[in-house]
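Got a structure for you, written out below as structure tokens; questions coming shortly.
The complex is shown incomplete by one protein chain, all other protein chains being positioned as in the whole.
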Amino acid sequence: MSHLPVLILVVYFAAALLLPLLAKLKNSFPGWGALAVTSLALLLSIASALYVGENGPYSYFPGGHGGPGIEITVDWVTVLMHLTINLVGLLILVYSLGDLKSELHPDSLPAYYSIYLVMLAALNGLVMAGDLFNLYIFIEICTIAACALVAIKPGKLCLEAGLKYMFLSTLGSGMILLGIGLVYMVTGELNMGALSEAIPLAFSSYPWNIYVAMSLFIVGFGIKSALFPLHVWLPDAHASAAAPSSAIHSGLIIKVFIIVVARLIFQIFGANLFAAIPAPEVILLLSTIGIFAGSVLAIAQTDIKRMLAYSTIAQISYIFMGFALAVPSGIMGGLLHIVNHGIMKSMLFLAAGAIIYKTGIRKIDELRGIGFRMPLTMSIFSIGALSMVGIPGFSGFISKYYLAFGALEAGKPIYVAVILASSLLNAIYYLPIVVRAFLGHKEGKFVWDQLPWPMATAMVIMAAFNLLFGILPGSLLRLVELAATALLS
Amino acid sequence: MFDKLLANLHFLAAMLLFIIGFYTMLTDSNLIKKVIGLNIMDTGIFLFFISLGYSGGPAGGEANPLPSALMYGGLAAAVSLTAFGLAMIVRLYKYYGTIDADEIMSKRGEAE
Partner (left out) sequence: MSDIVLQTVIRFLAPFMQVYGLYLILWGHNSPGGAFAGGAIIAVSFLFGLLIPGPQSRFLAWRQTVQWLAALGGMAFLTLGMAGILQGTAFLTNFLGQGQRLFSAGLIPLLAASMGLLVFAAVFSLVAQLLKEYKNV
């Protein structure tokens, strides 16, 4: 039983408390301090992964009493998500070192890094919470930090988007808390391990409590992770926020909530209870509508960040579809898409941010020929776009392959057609940008885009991971397979 | 049937508060009323949880402290969200001169 996961949280919170004070000593300290802390957290999560690889999953009880109570569950899902969250968080942080000075007020920079670290801590804590109390506390920390990350950029659009996100997200939190209350009312337990044994007994005497609690969880987490009809806050929030904030929102935050609801449903309620109410059918239907609606609305957008936000809605619906299929390949596809889309969408948002940083252009029509002025950024954008469409050789193809395989394994081949059709729709709104950037103009000279080195480095490393997971996905696939088995058992 | 209603009056009151807060948050156009709706909704949930710890009066033994401890954390979250929401509303008022959500949407529509 290793203390490493708790140390990740301790390190993040300690740094978040101390960074604003150190900023008074030296002005550039918050960024580099946050970078050091996030690198340390990434090393700790790698060490934790190696530990779980040797010793297997374990439960950790803060307070040292060893019995059911507040629990931290460290299994393969936790390890996978820790690696993803800390890696993507680190790369976005590296990017923000070069970009934030131009987007935020200089006085709010230390506060931004503090909130960013608290956000990463809350995300790490969410995937390892082993009881409902812990879970709710981390959900609230995550909600407040996420709203703050959107609203910290000066300007009225960000304020409105942050306020709208806060109201809707609080509705979700209220529903989740009510669901926790309903479950506690009939079982008297909050620990997830104890609940997984107590719920079948409670279900025989109080079925309606369990049904309503499960529905409240799905809707509450659906608001926070932008399931189709509950996605209305997402375009405003992701399009108006600063580039690193959009990247971490689209790449990490909404996905962690899907992991949490998947863990709740598969490990507490059980997959057969989940299938008893027609929840899988409803979620599959909603995710299909979401895929098509998100893609169609993305085609109609003129602002590049808004288009990426609507594309996120479509991709989240893919992940929901993978989890609702409830077969090992489908869940593997969902988890793979969480990792791959986390890297891809963050990369796309960071590239869009780099374009806005260098040229100030936000409208897609004005991006004609920009590939000649910013070849590195547009190459990385092209890698991201091709990966989103699902071209083999990029990581997006692997996750869509497993999703299609899962649809076949569940006996619902119509979803293969859905995936193929939506990949075509993805191509309709991604490829014109790539084509127009490189082939739109008559001029043929390439001018190197002089971006600040943190921005360029972060984007290049993300593109490298994308290609790595697309061409040599072996180790990632093994990890995801272990995680999927852990989720279903 | 009426005595069952009276026995579960606390749950009924909690759900009533939850629904009133939920409805206010969703539909009322005044932003500060939305924040008040947030608080009412959270109050309903707190009442629901804390009444779960009731054990039947002086002869029934010790009350269960666990739901109260849970709601403690929830209270801190509700206070923080209220503070955050009100601070953002203050800034929005400086930009737009109004705290009515419909007026803000119309001003935004004619500005674009």
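Letters A and B mark the chains in the order given here, with residues in each chain numbered from 1 onward.
The definition used in the following text is that contacts are C-beta pairs under 8 Å (C-beta built on N, C-alpha and C of every residue); 3 or more make two chains touch, one makes a residue touch a chain.
Values in this document were obtained by computation on a predicted structure and should not be read as measured data.
Student: Quick one: jot down which shown chains the absent chain touches.
Tutor: Per the touch rule above, the missing chain touches A, B.
Student: Out of A:Pro62, A:Pro278 or A:Pro413, which touches the unshown chain?
Tutor: In the complete complex, the chain left out is touched by residue A:Pro62.
Student: Which residues does chain B use to touch the chain missing from this display?
Tutor: Spelled out for chain B, the touching residues are 68, 72, 75-76, 79, 83, 87, 90, 94.
Student: Provide the residue numbers of chain A that touch the chain removed from this figure.
Tutor: So the residues of chain A touching the missing chain come out as 3, 6-7, 10, 13-14, 17-18, 20-21, 60-64.
The rule we apply is simple: only the chains that are shown with their structure count from here on.
Student: Residue numbers of chain B touching chain A in their complex, please.
Tutor: 18, 21-22, 25-26, 31, 34, 38, 41-42, 45, 48-49, 52, 66-67, 69-70, 73-74, 77, 80-81, 84-85, 88-89, 91-92, 95-96, 104, 108
Student: Write out the stretch or stretches of chain A touching chain B in their complex.
Tutor: Touching chain B from chain A are residues 133, 136-137, 140, 143-144, 147-148, 151, 156, 159-160, 162-163, 166-167, 170-171, 173-174, 177-178, 180-181, 184-185, 190.
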